[in-house]
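One protein chain omitted, others in place.
A, B and C label the chains in the order they appear, each numbered from 1.
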Amino acid sequence: MIVNLTPTEEQQLVEDSIRGLLAGKLPVDRLRESHSHGGAAERAIWNDLAELGLFGLGLAEERGGIGYGLPEEVIVAKALGAHLASPSIIAQMIAVHLADDATRPALMSGEARAAFVNAFDGGAHLIDGEGATHAVVVGQGGVALVAIDTLGTAEPVELIDETVAVAKVSTSASLSGGAEAERLSLLLATYMAGLAGATRDMAVEYAQTREQFGQPIGAFQAIKHQCADLALRAAGAETQCYHTAVTFGRGNDDGVEVACARLLAGEAALANAKQNIQIHGGMGFTAECDAHLFLKRSHLISMLGTSKAEVRKRILA
Amino acid sequence: MIVNLTPTEEQQLVEDSIRGLLAGKLPVDRLRESHSHGGAAERAIWNDLAELGLFGLGLAEERGGIGYGLPEEVIVAKALGAHLASPSIIAQMIAVHLADDATRPALMSGEARAAFVNAFDGGAHLIDGEGATHAVVVGQGGVALVAIDTLGTAEPVELIDETVAVAKVSTSASLSGGAEAERLSLLLATYMAGLAGATRDMAVEYAQTREQFGQPIGAFQAIKHQCADLALRAAGAETQCYHTAVTFGRGNDDGVEVACARLLAGEAALANAKQNIQIHGGMGFTAECDAHLFLKRSHLISMLGTSKAEVRKRILA
Amino acid sequence: MKIIDSAELDAFREEVRDWLADNVPKDPRPHDGAAMRDFDLAWQRRQYDGGWAGISWPKEYGGRGASVLETLIWHEEYARANGPVSGSMFVALSHAGPTLINSGNEAQKQRYLPAILKGEENWCQGFSEPSAGSDLSALKCRAVIDGDHLVVNGTKIWTTYGHLAKQQELLVRTDPDLPRHKGISWVICDMETPGVEVRPIKAMSGLTHFAQTFYDDVRIPLSNVVGEVNGGWKVAMTTLGFERGTGTVPHQIELSKRTDDMIAEAKAKGLLDDATGADLATLKAEVAALRSLTVAQISRGMSEAVPGAEGNIVALQFAELTRRVNGYALELFGPAALERGGHPDYPLEYLECFKWGIGGGTNEIRRNAIGERVLGLPKGPSAR
Partner (left out) sequence: MKIIDSAELDAFREEVRDWLADNVPKDPRPHDGAAMRDFDLAWQRRQYDGGWAGISWPKEYGGRGASVLETLIWHEEYARANGPVSGSMFVALSHAGPTLINSGNEAQKQRYLPAILKGEENWCQGFSEPSAGSDLSALKCRAVIDGDHLVVNGTKIWTTYGHLAKQQELLVRTDPDLPRHKGISWVICDMETPGVEVRPIKAMSGLTHFAQTFYDDVRIPLSNVVGEVNGGWKVAMTTLGFERGTGTVPHQIELSKRTDDMIAEAKAKGLLDDATGADLATLKAEVAALRSLTVAQISRGMSEAVPGAEGNIVALQFAELTRRVNGYALELFGPAALERGGHPDYPLEYLECFKWGIGGGTNEIRRNAIGERVLGLPKGPSAR
């Protein structure tokens, strides 16, 4: 098996169109305004996303999907991460795979909407749930798609990431593993690789333009080498996600590959977010600079579903 | 309780005299010649060490010792580490504490000699055992002093550190913990802090003198910041060892403090040794440069007695 | 290396402990805003009334005149009694006050020092500028002499509690033709002077700790210049702390407590396994190292008047370790620990701790200082 990780022309088109849409409609700085929080900006373009074919991109044509595969889905997931898009878009992308024939068309058209529920020992968090008809419940045991009204009463709570709207709920959904759980885990990993890549780019741009001691700070090795480390981590996470997507179902141990992607991307997203703040100095510590948003989102997503301890166990499984 | 870590005048005298002796008789570069290996150079000055009062330095006067305490012993242990002295000197320093009244005088005078036996799951290594009459056996369970002839047949083996002479032996000594085992662990920790300090000094000296791109390499942040990290680790390890020595038996949890010292010093010795090699570039990779000797000794000593896993458990005990 | 024991110190410790037990505020300290400032000022006044204000300040300026050892005891007991952080009084007590004592004239001392100790006026620092960052000598904020006044124009940023302070220690460029380190003056600026405009800056934690200040033809009496006109660099550089390294003790003890609490909570919740145990043991060992480094720094302070550059080692260890400890809590306690508003509020503590290592000397600047001033490595090819 020989793997080529260079995007095909078709994949490049997929990437260009999602990036184009996101650049226009979901620029990161939208989150400086609280009225864009909680997935509001995403809900406003939900139909555009559906029309772009995002919901069903990797679903087989015979099941009504676009007929691409995981490689195209991860391309989208990475772009979503780079734009700090609401996790609900990933939830919807997964929901179509989990849905039965009756529900699927409404999810694909965007008429029905999904949001994540993170089910953990002692509670559950519904994330950006406004307007959702379905919940993609994720936890140690895997994933399940349920109707939103199966969740207990929702009680708002603020998490570390104030740009998402969260409510405590309860759920008794029985989660299951398997290929769709792995797909979800890989999409989340790639979303985090997108976070890691975006903070690398932010840091590099700042290092090129910000001057101190009469030099752009990127000329100083202390900053330059930090940027190199950002690039190393982002590249490792991204290529592992892509490699896993391409080889999925082709004889590798997918569970191990996905778990590696998840661990690498989670660490890269967090470490890069912290380093990006550090490189931005005082500015990076303010709420006015976008650097902190990536840190907060990294914590949120790295704790969605499988825990780090569980991920590491799967790598050695 | 207020702790002052600045050496007293008397402690400074102890330090100056041991350093003076070691600088003259055990310069690190002696180990470039294999005839100094295996503790040979140390055996040649064993009587000088005894006359300096090293064997019994921290032993109470009523037991025939010099009457100093742990602070003075760790000052010596650190100097021994900085000179890559044979671990047998530490073994002898501990042996006088472990010995019964009949044996102690001969150990203090240097007439009887001790060497370490590292007892681990599956074997035991006698280190620099030539001429030894006694063995200080160390392992997970603690420490024991035994006569050298209680060990099984000695079969020479080369360890990672070719400057020590090692033999596989067997021992059925029953080890015990307690204050003397903690004392030993602290002396080994401080020996490693000595290794960490020496590699910091080596790296800094090289960075000050070696030029590249028309500058001393220490002017470049990549090297300067590595040196700062060497200094941070060495200082953390050293001050923790000293603090533990001063407060020993004064109401702190000595077991936890010693374990912290051991963990910090082991990590500092290893990390600094690696970084020192890196800073020395090609030269650091050669057998001609002393940098590798510190790496090898760090591995040897960090595995003597309590394992890292056990050390970490004790920190949380 | 020895234990210092004395009946006098024991008695002093007991006195401190008793007073703190009776006086440390029971109400939680507000996180920010005027309520926080008022809390800080009231607590300062209470210490003043108890005879504890300016613990290490010389007696002649109203301080307690405590020795290094007594100061250390004060800070230890203060931390153990959960005494509140000095917060919006920090600059006044630990920086501006000591600078005035060292370099101010008698009139300035009489005017400003009692007001600090009594909790009547707090101070902020106007050193950093948007374009200068860590490079103080590049500051541009301009002051022109006009009669018996300075007229200041420019801006300062990262001024901690600038929006809540009464006075400011302000560095301005009074002669742009002199070399960079010359031509700077150290001036007392009343924040209520016309032309001073303060824009609060929200931190990523959601709290508002600092501000940017804009100066538009701000007239400051020349009598507010501390030291010589154009001699401000020297004034700023010779500011001596009287605390001799003891000021970091509360942070160190606090971090140690936090780590022990985390370990206890992990045990209680059944989260302690070999893996988390290994991580927690490493953190606890690093906390022990921080404690020992702090003690070593204070030990040096007992015999050396001028604090050495080794303080950067303590500060660097603290800055990096506090992020690791607070970050690990989020990982250890799982998604529930991401919720805001709990006790402790893990995300708040975590987000706040990023300020260490950025404000008051970045980790990079500290590594430069350790390399150059502790280890004697040469300065870099360019500016530093």
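The definition used in the following text is that a residue touches a chain if its C-beta (ideal position, glycine included) is under 8 Å from a C-beta of that chain, and two chains touch if they have at least 3 such contacts.
Keep in mind it's a predicted model, so treat the numbers as computed, not measured.
Undergrad: Tell me which residue among B:A44, B:A60, B:A147 or B:A222 touches the hidden chain in the full complex.
TA: The single option touching the absent chain is B:A222.
Undergrad: Of the residues B:E130, B:E162, B:E180 or B:D254, I need the one that contacts the missing chain.
TA: B:E162
Undergrad: Among B:H125, B:R200 or B:R314, single out the residue that touches the unshown chain.
TA: B:H125
Undergrad: For chain B, enumerate the residues touching the unshown chain of the complex.
TA: Where chain B meets the chain not shown: residues 118, 120-123, 125, 157-162, 210-215, 220, 222-223, 274, 277-278, 281-282, 284-288, 291-292, 295-296, 299-300, 303, 307-309, 312.
Undergrad: Name, in rising order, the residues on chain A that touch the hidden chain in the full complex.
TA: Residues 1-8, 11, 71, 200, 204, 207-208, 215-216, 218-221, 223-225, 227-229, 231-232, 235-237, 239-240, 242-243, 245-247, 250, 256-257, 259-261, 263-264, 309, 311-313, 315-316 of chain A touch the chain that is not shown.
Undergrad: On chain C, what residues meet the omitted chain?
TA: Against the left-out chain, chain C lists 273-278, 380-383.
Assume only the chains that are shown with their structure count from here on.
Undergrad: Indicate the whole-number Å distance between the mean C-alpha point of chain B and the mean C-alpha point of chain C.
TA: The answer is 39 Å.
Undergrad: In angstrom, rounded to a whole number, how far apart do the mean CA points of chain A and chain B lie?
TA: Taking the average C-alpha coordinate of chain A and of chain B, the gap between them is 50 Å.
Undergrad: Residues of chain C that touch two or more other chains: which are they?
TA: Chain C, residues with two or more chain partners: 364, 367-368, 380.
Undergrad: If I count partner chains per residue in chain B, which residues reach a count of at least 2?
TA: Answer for chain B, listing residues that touch two or more other chains: 220-221, 225.
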